[in-house]
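A protein chain is absent from this complex, but the other protein chains hold their places.
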Amino acid sequence: MRHHLILRVITKLLVGMIMLFALYVQFHGDYSPGGGFQAGVIMAVAFILYGLVFSVGQVQQVFPPWLVHKLVALGVLIYAGTGVYSMLTGYAFLDYGALSPDHPEHGQHWGILLVEAGVGITVTAVMVSIHYAFVGRTPMISDEEW
Amino acid sequence: MDQFTLPFIIGHLNYWLFTLLMMTGLYIVVAKGNLVKKIVGLNMFQTSVFMLYISMGKVTGGTAPIFPIDMQIDPDVVYSNPLPHVLILTAIVVGIATTALGLALIVRIREEYHTIEEGLIQKIELEKATREIREFGEVMGGGE
Partner (left out) sequence: MVNAIAVVRTRSLFAVAMLSGAFSLLSALLFVTLDAVDVAFTEAAVGGGISTVLLLGTLALTTRFERHAEHSPFLPLFVVIVTGAAIIYGTLDMPNFGDPSAPVHQHVGPDYLARSPHEIGVPNVVTAILASYRGYDTMGETAVVFAAGIGVMVLLSGLRRRRRRDGSIEDREEDG
């Protein structure tokens, strides 16, 4: 596995930048195009790229499957939890005014932030776990076959 | 037939192009036997529906529905309709999730039947069914 030198070097450079970009898209989604869905996909792409160029085993050391599976559920729970919290404090389900009763507009900002975080986590985890599932079954392909 | 004026044709050309694209996708789904290709066809169909929605949200002279960052909104600026964008945005992500599910099914089918061609799968299924009827038909009360 000591071939593809250029791919390996470039990947090492890119993965960090892709993750940084994903975080930017996630938290700057209120002001520019972007949001949880896009950020989740981009974040997942960083892991998938690393897994493709190096090996799945190496990615799974950093981002083990059990953690991915937990995160899949965690994202949905954050989303629904936001709704339940606002319901418990006497507002309608998913009414973000509950998060900052004195200043509803700030509550909206917090709500959007939380909900987008939930979406981002779920999408990242689902995409990465789908990729793990596919790659986990793939027999090793040698370069000559392609 | 006097409704077919030039502005009418230009105004509807987008719908017709997207329909053409949609039908290309549908043709792949119906006519091609390879399951992976069917999924690609479905994706194409899906994308052309997205284009149809987005093109409905477009307003002539409009711009992307993002306000200036200081929230000083100029009332003269026309924004395109943001609602179709929201619907399609989520639809794309759901679409890829369902595509992944379909591909996973194909992988399982391949492991079971060793082929991903629709015709061959049907043939194998038919053989299996006739063999089962021959073996168990009388017990089940049907016979041949």
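Letters A and B mark the chains in the order given here, with residues in each chain numbered from 1 onward.
To be clear about the criterion, a residue touches a chain if its C-beta (ideal position, glycine included) is under 8 Å from a C-beta of that chain, and two chains touch if they have at least 3 such contacts.
Just so you know, these numbers come straight off a predicted model, no measurement behind them.
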Option touching the unshown chain, where A:45, A:59 or A:98 are the choices: A:45
Subunit B residues that touch the omitted chain in the full complex: 3, 7-8, 10-17, 19-28, 30-34, 36-37, 39-41, 43-44, 47, 50-51, 54-69, 71, 73, 78-101, 103-108, 110, 115-117, 119-120
Positions on subunit A contacted by the hidden chain, ascending: 25, 29-38, 41-42, 44-45, 48, 52, 69, 72-73, 75-76, 79-80, 83, 93-94, 96, 104-105, 108-109, 111-112, 115-116, 118-119, 122-123, 125-127, 129-139, 141, 146
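Throughout what follows, only the chains that are shown with their structure count from here on.
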For subunit A paired with subunit B, centre-to-centre distance based on mean C-alpha positions, whole Å: 25
Residues of subunit A that touch subunit B when the two form their complex: 31-33, 35, 37, 40-41, 123, 126-127, 130, 133-134, 137
Subunit A-touching residues of subunit B, taken from the complex the two chains share: 64, 66, 69, 89-90, 92-93, 96-97, 100, 103-104, 107
